[in-house]
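Before I ask anything, let me first share the structure, which is written out below as structure tokens.
Only a single protein chain was left out; the remaining protein chains are all shown in position.
What follows is subunit A.
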Amino acid sequence: MKNSDNSSSSLDSRFNQTLKNVQGLLKGRSIPGKILLTRRTDPPEDPNLHERTPSFGRSFSENDAGTSDQMDTSMGSEARSTSKLNSNSTTTKLKPSYSNIEIASKDVQKSPMGLELQILQELQKRLRELAWSGVPPYMRPTIWRLLLGYAPPNSDRREGVLRRKRLEYLDCVAQFYDIPDTERSDDEVNMLRQISVDCPRTVPDVTFFQQEQVQKSLERILYTWAIRHPASGYVQGINDLATPFLVVFLSEYLEGDIDNWSISDLPADKISDIEADCYWCLSKLLDGMQDHYTFAQPGIQRLVFKLKELVRRIDEPVSRHMEEQGLEFLQFAFRWFNCLLIREIPFHLVTRLWDTYLAEGDALPDFLVYIYTSFLLTVRITVTSFALTLYTVTCLNFSIAAIIFFPLAMPVLCE
């Protein structure tokens, strides 16, 4: 919005500052995810290590610092697709088997199945590392399906699994959505009404989303998801979260600028495949943050608390200042966590940001805390004379975000 005023060099330096902030924060975090230092702008951490093992070595060395059992961002899609309840124990069991290549080779001797698993896990890990820095647009649909564990990593099985999943989605729509209101409970009628109020005002600044067929697709995806996830049901903001998937999976069929797309150019069966992919990917994404959308949204409240604590630890004066101003983190950061910054940054940059989100996998919620801390501290640097008030935070949200994230699109464009 306002970034046109800024010279590209100041954009670059601001971006580099932000990146350094994030990476600096990540190094100190107590709940480690996968940490990547692959950008050219990095100060070299350990040049010897880089030479020896250009890809894995770095992340291993970073991971060694970790202690939490929540760290595994690179677990195979099979593990990721198990229910949330089991995922922690699965993670701890799996972790030792691939956190070190020597151990891996011992496993190989034990069983030939172990080899395949090891290779898959290493590939998944490598994929996450690469995706973290940005995925080229033409590969994005395939990569996102893999990162979310929706498409199986084994390419022989992929077609079959996707076909089955897409049929399953169609069945769900027929069973839950394509029925008269008389067969719905009062709550379901209310939920559908809420969704139909929100679909027309989803990303309204992008004209593509004003097409009626797009809004209908969105409505089917959201309602079907809501019915099948009764613990949370539909919560405002989830509509925003479906849009990156819709755009990415449509990009496999529609070319050129999104402003020139017309969904009616596509045959009905393609649309339903795309919808199904959106549905499943949205489900996978939200599986990792179930309590963000249940009653009183405890997951988000917890993250807002973590954000507040992290800001206090890093920048005590800014934290004190905000307290004196009566500036509550919940007032501005709630939406950041609820909509994953979709509301704050220009829509055409969202998919690039999500490459990194999805590469973080299960560590995403904690990763968000670090991103937003950096976001906030960058606002503090930009706003002169320390005038962080709710006004500056909320009004500058958008323009500052544009400045921070615009250069993130660069690595992909340069390839």
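Throughout what follows, contacts are C-beta pairs under 8 Å (C-beta built on N, C-alpha and C of every residue); 3 or more make two chains touch, one makes a residue touch a chain; residues count from 1.
Throughout what follows, contacts and distances are computed from a predicted model.
The listed options are "Proteasome subunit beta", "pyridoxal 5'-phosphate synthase (glutamine hydrolyzing)", "Ras-related protein RABA1f" or "Queuine tRNA-ribosyltransferase accessory subunit 2", and the UniProt record of the chain not shown names that protein "Ras-related protein RABA1f". When the omitted chain is restored, the residue from A:Q194, A:S251, A:S319 or A:T351 that touches it is A:Q194. Between the chain not shown and the residues A:V235, A:L286 or A:L303, the one that touches is A:V235. Summary of contacts with the chain left out: across A:P204, A:P267 or A:P317, the touching residue is A:P204. Contact between subunit A and the absent chain runs through residues 190, 193-194, 197-198, 201-205, 233, 235-237, 239, 293, 295-297, 330-331, 334-335, 338-339, 343, 389-391, 394-395.
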